[in-house]
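I'd like to ask some things about the structure below.
Here the complex is missing one protein chain, while the rest keep their positions.
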Amino acid sequence: MISDRVASNLKAEFRRNLLPKIGLVVLTAILLMALFAPVLATHNPNTTGYFDDGTSYPPMGTTAESYEVVDGERQSIEVEPSSEHLLGTNNVGQDVFSRLLYGARTSLLVGTLGTGIAVIMGVPFGLISGYFGGRIDDAMMRVADVMLAFPSLVLALALVGVFGSMTVSIPDPFVAAGLAEGMPSSTPLPGTVTLVVGLVTWVWFARVARGEAMAIRNEEYVTAARSLGASDATILFKHVLPNSLTPVIVLATIQVASVILLESSLSFLGFSGTTLSWGYEIQQGQEYLRQNWWISTIPGVGIVLAVISINLLGDWLRDSLDPNIEGEGGGAA
Amino acid sequence: MTTDILRVDGLSTRFFTEQGQVNAVSDLDLRIERGEVFGIVGESGSGKSVTARSVIDLIESPGRITDGEIWFNDDGLAEAVADDHPEAVDGSFVNLLEVPERVRRSLRGTSFSMIFQDPESSFNPSLTVGEQIAEAVEVQRRASANPRSTRAKTREYSLGSLVLSTVLPSRKYVSEASRERAIELLELVGIPDPVERADEYPHEYSGGMLQRAMIAQALAGEPDVLVADEPTTALDVTIQAQVLDLLDDLQEETGMTILLITHNLGVVARMCDRVGVMYAGEIVERGTLEDVFDDHVHPYTEGLLGSIPDLEGPTARRAADDRAEKPRGGGRLEPIPGNVPSLLDREMGDRCYFADRCPKAMEDCLSHPPEYDGAGSEEHEVRCVLATREYTEARALPTDYFGKADRAAADKHADPDGTETDVQPERAESTVEGTGGERR
Amino acid sequence: MAFGKFLLKRSLQGILVVWGVVTVLFGLRAITPGDPVNLIVDPAVDLETRERIRQELGLDEPIYVQYGDYLGDLLVGDLGYSYQSSRPVATMVIERVPATLELAIAATIVALVIAIPLGVISGTRRNEPADYGATSFSLVGISTPNFWLGIMLILLLAVEFNIFPTGRRPVAFHDALWTFLTTFYVGDLLTWLHHIALPAVTLGTYFTALITRLTRSGMLDEYGKPYVTATEAKGIPETLIRYKHVLRNTMIPIITVLGLQLGTLIGGAVVTETVFSWPGLGLRLITAINNLDWPLIQGIIVFVGISYVIINIGVDAIYATLNPRVLDE
Partner (left out) sequence: MEGADNLNAGRRSVLKAAGIIGTTTGLGAIAGCLDDPNEGEGTEEIVITQGEIIENPDPNDHITGPYFNVLDPVYEPLFNVTPEFEFEPRVVEDWEDTDDGAELTLRDDVVFHNGDEMTAEDVAYTFNRMIDPEVGIESDQAAGLGSIDNAEAVDDTTVLLEHEVAPSLAEYEYANYGRVVNQAWIEEREQPVAGDSADAFNGTGPYEVVEYEPDVQVVLEPFDDYWGEETTLERVVFNADGESSGRANALETGESDIVDNIIPEDVPGIDDADGVEIREETSLRNVFLVMKSGVEPFDSTEFRRAMNYAVDNEGIISNALGGYGAPMSQPIPEGVFGYNPDLDPYQQDVEQAEQLVEESGYAGAEITLYSPEGRYLNDADVAQMAADQIDQLENVSCEFNTAPFPDISDANSAGYDDEEMPFFLIGWGVITGDSDYGLAPFFTEDAALETLRNQEISEMILESQTIEDESEREQQLQEINAQLREEAPWVFLHSQDSVYGVREDLEWEPRTDESIYLWEIN
């Protein structure tokens, strides 16, 4: 599936351009942050801590304004950052930096798993539709049209309404191994959201796979294989599937970015179930914009960096492999 | 007595790609007489298209004309630019590379026009053929309505006018009269039902029809020089003959000058008065048709004649070389062995560029040869030491002289797809392109 | 003729799609756990009353009967009644359409007005600073979640510098326009503009970025095509080449992409309306989902589905006009 020529194309494009390098560095950093969150985090992200006056610490290097009640009168005071909290604390005293790390876990997990579900659903659907063509194709494409008629966020909202949030707790290996004392013993994965982002994006994969299948179905070697008595299943699996992988890989990369945006939108709207999510954090911080600007701002930077880096890598793959893809791409938010 | 209409001196056109500098055309001289058909022939990648495009200023980034002069003979133009650019004028000749781009552009369509290789990709697919020809007519109409000196300025058409034209027909660029003239032109090039055909889109035309339409479009500006870049390559053999006939007839009728670019010696033989053979950005042999076909010196020319697939029509109106006859009889090609040369500056070296493929390469070939006079007419010149001495085994280079290293370099430059490395603007562009082409 | 047939075919497909949407929604509704009656009445209300309400709403009927009823009602434009407010869903949907439409159109205008010139500049001045600027902008633009962008705009332009309001829609555009046309009082229009500015930019940024990107790469692709050189050789003005030929052909594929992206626009509207308290369909949908007000959820989504289908037919029609080859295929 990845020939030498493709590989050398990839290498050449990578070497020639600065952007994929930036993308790779940033994404690797985010991946490492997500993976080693329990080790890197300075605090348990769930630990609330509070002060009698409800103050939140600002990020290092900044100060914030707060209020103190003296004799029943509110007085403005300046809050200094705490060296304990690199990026400050949020409205319930949780460490913003640690939550940023854990938020990366949620985003990347949902992004990859959700895209995985979409691939698993969409690719076979598209291959079958494109390979057999005719009425089967017509019928299946009408189903795809119905899916496309739902704006993905709207459909996702409806599905979350149906299924609830179904968070799944994934045990944390670092904590289990005793490497991260005091960190949460499991990471909550917003199950419905993961499922839903898969359910609303699979159709893009179906379209791409269908296009490939239609192109390959009439290739001579496929005709030859058929004349040699290979079954449809064999042909689909041995010839059509491998050939459709390149565009699927490119689309999947781009879709991870768009799924991350979709997840963050759902969390922002309060439908993800977990609070360890960038989108949720932004929503929580929205009410505190006047004094605590950083609560919303910092996780947003996380999302933008993650999505940009994935998009950069997606662009690189697309330019190197040059598949013919039309898809939702970019962002669904 | 014939007069020159175009003189090219020392033209160098280079492409500055990420892989390095590509010398598509180097130090090239050319002289075209008014009313003649001059042919440039060569393999893909020899620089013949770039030469043609350089002449009519269609070289696009990353390509650039880096050196040379292009003298165009036009009294009116000379007069119009003499005041502002005296250094660019020599009698009735104007050095096009010394005048502002604006002036050069003003020559497009009316002084020079061009027929492209692939008619189907050379028409805008979303406008009717009639509209596109009418645009070319409009250029001519506006030009002839204005004196030479102000012509360059009238070529402007503001964005504001374009926007207005969507609501005000009077602001449209193309006038009704031009549309009518376009239909006449379609008729002239032999398109049946031109009125209906004018309203059709390019995809509704057959290839041959479309090439006729392209010729009509090129004629619209009533150009002094028509550049025909592989005008028949994309067409079926039978259609090729028709199109060549058409060009022939039109040339006879109008007396216009044609610069014909082709890789097909058959076409040359049938159309041209004089011919230049290009290799690696240079003209390696030039002269009258007889000079090149009968008295050719350069082994490359010989090789080319050997690779003629078919000389259709009354090709044998002049006796061709024995070797040229052979393939016709044998029905098989005898292509020149070896690869198209690398035009990358750093890989070119200072030798005869053909030496690595030349069956008669000698030690003398290791320095770059000048142009020698050849036998036959006085027009005959050839850039090969064989014009001065016979080939001797004694001085021959060993067969593996250029070894693997050199060859590998050439391969590397070659397109990864293995397709021809024709350094045409588009291709050079797309090499650098790389990051573009988002498709969502 | 070909065009009429084409439209008819697409319309029939569209009806099929809408039917599919309704069916999927009913499927979802059927598997949704929980008792809608819980959401309508006081939890303390006794079982007998609940049963009566269930009957009144037809919830005691088998799901296929409800489905049939719904389809029948839908044909005559009846979307049922909201559980929460007892109002006709059709009314509740229609009354929110202007706000969302205003927002969507304003965002589209923002996007087109910024993106096309930006894309053209970027596409014609490759590798110049303007191109780098536009390319970076579009990369960041498609990677930024619009709710965050909205919040950042509020933080900067509303909270910090107090230039724009934080949200809300004090006056409807059609009312403001009417006031202006009848009394020449421009204040309402200005108020409307003042309030819609941030939401429109928020919703429009993704599209601005996307169209810039598409226009840029489309122009580059297009400029690489032989017909452009051929057109240049004709000697027609540069403006005409750039806009009448290149940009026009660039826009053709972009139009279909935008049709497909309409869903993103609607999704974006939901989020943007939430951030700015813009009283459109999106905000109503969120409320409906929070209350699991199925008739309303269904009504809004069916409406959106129908609009989507209609707009896409329109897009296809435009596409067919611009790209005549479609009709022949």
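Chains here go by letter, A, B and C, matching the order in which they are written, and residues are numbered from 1 within each.
In the analysis below, contacts are C-beta pairs under 8 Å (C-beta built on N, C-alpha and C of every residue); 3 or more make two chains touch, one makes a residue touch a chain.
Predicted model only: the values in this text are computed from it and were never measured.
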**Fill in**
Touch list for the missing chain, restricted to displayed chains, reads A, C
**Item:** Contact partner of the left-out chain, one of C:144, C:291 or C:312
**Value:** C:291
**Given A:62, A:186 or A:243, the one touching the chain that is not displayed** = A:186
**Hidden partner interface residues of chain C, rising order** = 33-35, 38-39, 41-46, 49, 52-53, 56, 84-88, 91-92, 95, 165-171, 185, 187-188, 191, 274, 276-279, 283-284, 286-287, 289-292
**Touch residues of chain A, complete complex, unshown partner** = 46-48, 50-54, 67, 74, 91-93, 160-161, 164-165, 167, 169, 184-186, 188, 269-275, 280, 284, 286-291
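Going forward, only the chains that are shown with their structure count from here on.
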**Request:** Report the chain whose mean Cα position is at the greatest distance from that of chain C.
**Result:** B
**Message:** Contact counts by the stated rule: is the higher one at A-C or B-C?
**Reply:** A-C
**Length of the line joining the C-alpha centres of chain B and chain C, rounded to whole Å** = 51
**chain A-chain C separation of Cα centroids, rounded to whole Å** = 23
**Message:** Which positions in chain A are in touch with at least two other chains?
**Reply:** 326, 329-330
**Complete:** chain B touches at least 2 other chains through residues 436-440
**Request:** Sort out for me which residues of chain C touch chain A in the complex.
**Result:** 13, 16-18, 20-21, 24-25, 28-29, 31-33, 139-140, 142-148, 151-152, 154-155, 159, 206, 209-210, 256-257, 260-268, 270-271, 274-275, 285-286, 289, 292, 297, 300-301, 304-305, 308-309
**Item:** For the chain C and chain B complex, residues of the former touching the latter
**Value:** 126, 210, 213-214, 216-217, 220-221, 224-227, 229-240, 243-245, 248-249, 252, 257, 322-325, 328
**Complete:** chain C partner, complex, touching residues on chain A are 142-143, 145-146, 148-155, 157-162, 164, 257, 261, 264-265, 268-269, 271, 279, 282-283, 285-286, 289-290, 293, 296-297, 300, 303-304, 307-308, 311-312, 326, 328-333
